[in-house]
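With one protein chain withheld, the remaining protein chains of the complex are depicted in position.
Labels for the chains are A, B, C and D, by order of writing; each one numbers its residues from 1.
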Amino acid sequence: MSILKVDRVTKRFGGLVAVNDVTMEIQKGEILGLIGPNGAGKTTLTNLISGVHLVSEGKIVFEGTDITLLPAHKRCKLGIARTFQIARPLKNLTVVENIMIGGLFGKGENLKTGRKSALELCEGIGLKKPDETLDRITVLDIKKMEIARAMATNPKILFLDEVMSGLNMDETRDMIYTVRKIRDTGVTICIIEHVMSVIRELTERVIVLDRGEIIAEGPYSVVSMQHNVISAYLGEDA
Amino acid sequence: MESISFWKKYKNILFLILLIVAVAIWKPHAAIYGLQRGSLYALAGLPLSLTLGIVGIMNLSHGDFLSLGIYIVYMFSVNTRMDPLVSILPVFILLFLLGAGVYKLTVAKVLKSGHLNQLLLTFGISMILLEVMNLIWTSRPRSVYVGYSSSSVTVAGVRFGTYEFLYVAFAIAVLIGLQLFLKKTRLGQASFAVGQNPRGAKIVGINTGFVYLIVFGISVAILGIAAGVMVPRFAIFPSVGSSYTMKSFCLVAMAGLGNLTGILISGIALGVGEAIVQSIPGYAGWSDIVFFGVLIAVIMIRSIRRPSL
Amino acid sequence: ATPIKIGAVLPLGDITGDQAAKAMKLAVAEINAAGGLLGRPVELIVIDDELKPEKGAAAIDKLATVDKVDFFVGGMGSSVHLAQIPVMKRYQKITIWIGAASYLCENAVGPDADWYFHLHPWDYQQGASYGRGWTELSEAYPEIRTDRIFLAYEEGGFGTASHESYVALQRQAQQGEGAWAAIMNDYKGVSFKSAALGGGDYRAMLQQAKAYNPDLFIWAGYDADALPMLQQAKEIGFAPEFFVGAPPGWPAHFGDSPLAEGVTLYGMWAPTINKVSPIAEHFYNAYIEMFKEEPATYFAPLGYTNIYFLAEGIKAAGTIDKAPLIKALEEVEYASPIGEVLRIAPSNVIKHQGFTAQKILQWQGGEQQVIWPLELKTADPMFPFPSWEGR
Amino acid sequence: MLEVKNLNVSYGRIQVIKDFTFSVGNEAVGFFGPNGAGKTTLINSIIGLVRPTSGEINFEGQSLLDRETYQIVRMGISVVPQDGELFPIMTVIENLRIGSSYIKEAREKTSERLEFVFKIFPILKERAFQLAGTMSGGQQRMLAVGRALMAMPRLLILDEPSVGLQPSLVTELFEKLAVIKTEGVSILLSEQNVKQGLKVIDRGYVVENGTVVIESTADDLKNNEHVKRSYLGL
Partner (left out) sequence: MKIAKPLLILIALTAAMLLPIMTEAYFISIAITILTFMTLALSWDMMLRTGQLSFGTAGFFGLGGYTGIIAAADFGVNPVIGIVLGGLVAGGIALILGMAILRLRGLYFAITTMALASVFMVIIRNLHRLTGGPSGKIVYNTLFNYDSSKVYWFLLAIAVGTVVISELFQRTRIHFAIDSIRADETVAKSHGVNIYKYLIFVFVVTSIIQGVIGATYALQYGFVYPESSFSPHYLLLPIAMALVGGIYSTIGPILGAIILGLSSEYLKLIMPYGHLVIYGVIIVVVVLFMPDGVYGAIKAFFMNRKRRLEER
């Protein structure tokens, strides 16, 4: 059953077409990989779905509701959550407070339950210093915080934009485990990643975007053999 | 592509020229007065656009430096009988040094702690400057009289003053000078870089401290130019420049941060607007509404069209 | 003996308040040198109102409760005074005020405040006094005409009040009443933005004045407007019969400017009054000796007057008790350095108004000459206003 | 060429770099280590963005400790910072040009260098007039690398250059770095993609908790158990 439908969506920035007539569906409960060359439009697509940008053309339907024109905060409340490719910590808040934002406004918790569930999320994801300010924690912790913050909104679907980049193998393994755990709670996941080992390991299906258009779709093992994907994206080495 | 960008680039200037021509046919005096006063607004606004719009230093004492420049021009005139327009040169240098000194002693120390601290700091500086001028020269206005400042000509039956066209000339000259500085010199290019990302600027080899110092110094020094052309026509008193702080901030907001040409265009547009209202009998009191109304309208319209980053 | 304490509130950052304060100090020094009042020394406490209403009000409170002064004196701006009036009412000490011309202040004080003495003429009184002045002048010099009057007023409270009083006076004049009855035919008022408040472009207004072609062109603004206004009038070629300015003070060295010659002004005082008034001359010289600067605004002699008027009252009453002192002050006739004798009379609302008139002066040869009141005259009026050519 | 001796760096009271000693000769040297190990801090202290509490940093025999960043950069060290530090409202080409404008030797060769950068990252040429801030994450990374290359440094420091780059480009980038190295440019590389990094470097340091835990040649690192497990994922 599809949870999200992107229907002939186009996004133009001035003369540049970042997303071009894309139609796709995300199935409930799956982990979908969204891959493609730099500038293919992956982040833009996430922005369109989460409401950071509005589409130029097309329609987005989430669980049967047309959300094309809905403001971002309402989409969040419907159950769409995301992290940011270039991490965006709220620097004036502590780790746990960052996470509480999700709970308080995405899920509608009160201060007490919000803090409690934020602390639980910290623990679940391995953030050891919930009361630290953001300039004192590492890149890894910031990434974890972003995931926890998104999770705090109690999403039905979660977009992870390159959360594994810049992690070493240990850390990556850790993160893969975390993502699986999240999926196991019933959250649908769409993951954008340039680290193919992650895509291979995590996803059931991938969609390959190139120059704003879908050029391939299917299990990674299949797609990664496709000529066009190799030449546009993976390179001979992968 | 080329022609489109040409049109885009000069669209506003063309509109402005059309506006002035149209007004000149309808109310010649309003067009002339507006052009002249508007250019003066721009002349005072340009340096603020440099510091605020390009390198991102907030300066609430802008207008008080202008007042100080005016007093220095006055002192030159009193003590050495130097013509105010001639004294622009030494005053430019003096104010540059002063600006650089103030920068080094104070502004440099609050750069990192953000706009709001710059706001408070320069508010304090503004107060000090204003009160010191008041202590030295008292609130009683002074003036420097030069015969040519009220000369006039009659063209096609319209008599108008010629002196204030100097404002136009100086505003255009300063604009061109600044544009050349910003576009053609490496220091100028560095100003943009420093304004957008000081850390990034350091990384590419820019001496950011020096850039800030020079830019702040230049912006104060340009006020010396404004002071020199203003003195023959203005009463000299401690708060003479004060109103130019807010006017300049308004122009920067109207032109858009970092848009120097926009300062001249906005300044003249506002000047002409004001002059039109002032020329309608009985409505002079509303001319500020035009100033602020146009300002708000332009800011609002631009906000709707602002491209997302 | 315990001193008699006088508390003054003035804007010390402004030349008017600064010089008024100095003149008050001069007066107090003189009085003390002469043995004080009632055998007691006089002490003056001056507080800066910073031209801010709440500061002016707090200053009254401080003078009353901390310094425990016996009298309030001082004053400049109307808005500061409006904030002080409720506070003064709380203490009801004898108050002698030399500033604040707005009639709103008088209304705020109300008719019952018998402790309140106001020396500066109210705005409407000034308008009326000019009417008397021009009437007398046109009788003395039949060529002078004031049929068409153009008032340029700064758009703030100070200028607008003048405009409003002219409008009222014109209405009266049309019914053949009031001070301007015989001499004002037509009136037009146009506002401008004063240089003191960030304006300073008068040309649109001057164009209208030129088109109107008045006999009497008057501008009511601030000292900062004086020279630029003349420059711009010259620029557009506007030279009315009389070019009159009515700012509270004039710029330094104004008389040195070639444009100043023949400019008429409304004011209360000028150094030339020294020629006709010994007390003025005494004040002038003493002030210069004490402060090494010239009195530059009429608030200097007014401040001096402020103290002496009170001192005369105390001397006459022989006490500083309120009731007898008020009575005595009502009777005081003080020949002031302003040039005329100060006497208290009721105005529209209050019982105790001092001066009611300004003078008509004129810049001639770099000096302000008195041309009216005729009994104080130091020169004949120069008119029409000399042409702009060659200056 | 670059020598760092007994370096200590603290943020407030937290010591992040502890008694760190290493050197870069005419070679490529790598830093590997988990997040928060202190790699970026180390790089920032070399280029003068962070002031060490004690220790020595020498470049070609001259101490860098009392120099400003811009002076250090002008001595021939250029850096690809971890977070790019681009100029967001300048165009791509302006960002690149600025990379060479303030370094005398590079300035004269600007157009050559541009060609060189465009060859590695053709997209930058295609998007020469796009504002840097509107480029995609990976494109910005390319721009940051490109800008550092514009400076023609003698020592090129790269802080995780491959983050966010598509796989084919990662390969390509490291191939190009290998070429640059043969042209006589020393390289200091901090990288999480150890597998690729090892292709370029001659020697490497494994950094953990602000100190060196392993120092050895590239080949030895490939076979080190700890490295294999934690960094290569074998």
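Rule of thumb we're sticking to: a residue touches a chain if its C-beta (ideal position, glycine included) is under 8 Å from a C-beta of that chain, and two chains touch if they have at least 3 such contacts.
Note that the structure is a prediction, hence the values are computed from the model and not measured.
**Q** Using the touch definition from the header, name the shown chains in contact with the chain that isn't displayed.
**A** Output: missing chain touches A, B, C.
**Q** Out of C:79, C:138, C:172 or C:185, which touches the unshown chain?
**A** C:79
**Q** One chain isn't shown here. Among B:132, B:158 or B:180, which residue touches it?
**A** Hidden-chain contact among the options goes to B:132.
**Q** Which of these touches the unseen chain: A:104, A:125, A:164 or A:234?
**A** A:104
**Q** Just to verify: which one of A:48, A:76, A:195 or A:208 makes contact with the chain not shown?
**A** Of all options in A:48, A:76, A:195 or A:208, contact with the hidden chain holds for A:76.
**Q** Which parts of chain B face the unshown chain closely enough to count as touching?
**A** Considering the whole complex, chain B reaches the absent chain at 52, 106, 109-110, 113, 115-117, 119-121, 123-128, 130-132, 135, 246, 249-250, 252-253, 257, 285-286, 288-289, 292-293, 295-296, 299-300, 303-304.
**Q** Considering the entire assembly, which residues of chain A contact the chain that has been omitted?
**A** So the residues of chain A touching the unseen chain are 50-52, 71-73, 76-77, 81-82, 84, 88, 90-93, 97, 100-102, 104-108, 110-111, 114, 149-150, 152-153.
**Q** Suppose we count only contacts with the excluded chain; which residues of chain C make the list?
**A** Touching the missing chain: residues 12-13, 46-48, 50, 52-55, 57-58, 61-62, 64-66, 78-79, 82-83, 85-87, 89-90, 102, 104, 107-108, 110, 155-157, 159-161, 164, 197.
Criterion: only the chains that are shown with their structure count from here on.
**Q** Would you kindly count the fewest steps from chain B to chain C, each step being a jump to a chain that touches the current one?
**A** 1
**Q** Which chain is most remote from chain B in terms of Cα centres?
**A** A
**Q** What is the distance, in whole Å, between the centres of chain A and chain B, each centre taken as the mean of its C-alpha atoms?
**A** Taking the mean C-alpha position of each chain, the two centres sit 48 Å apart.
**Q** Using the average of all C-alpha atoms in each chain as its centre, how far is it in Å between chain A and chain D?
**A** 28
**Q** Could you pull out the residues of chain A that touch at least 2 other chains?
**A** 13
**Q** Of all the residues in chain B, which ones touch at least 2 other chains?
**A** None at all.
**Q** Taking the touch rule as given, give the residues of chain D at its contact with chain A in the complex, in rising order.
**A** Interface residues on the chain D side: 11, 14, 32-36, 82-83, 123, 130, 134-139, 141-142, 160, 163-172, 192, 194, 229-233.
**Q** Chain D touches which residues of chain B in the complex?
**A** Counting only chain B, the residues touching chain D are 186, 189-190, 192-193, 196-197, 199-209, 309.
**Q** Would you tell me which residues of chain C are touching chain B in their complex?
**A** Chain C residues touching chain B: 13-15, 18, 155, 190-193, 195-198, 200-201, 203-205, 207-208, 223-228, 231-232, 234-237, 249, 251-254, 256-259, 296-297.
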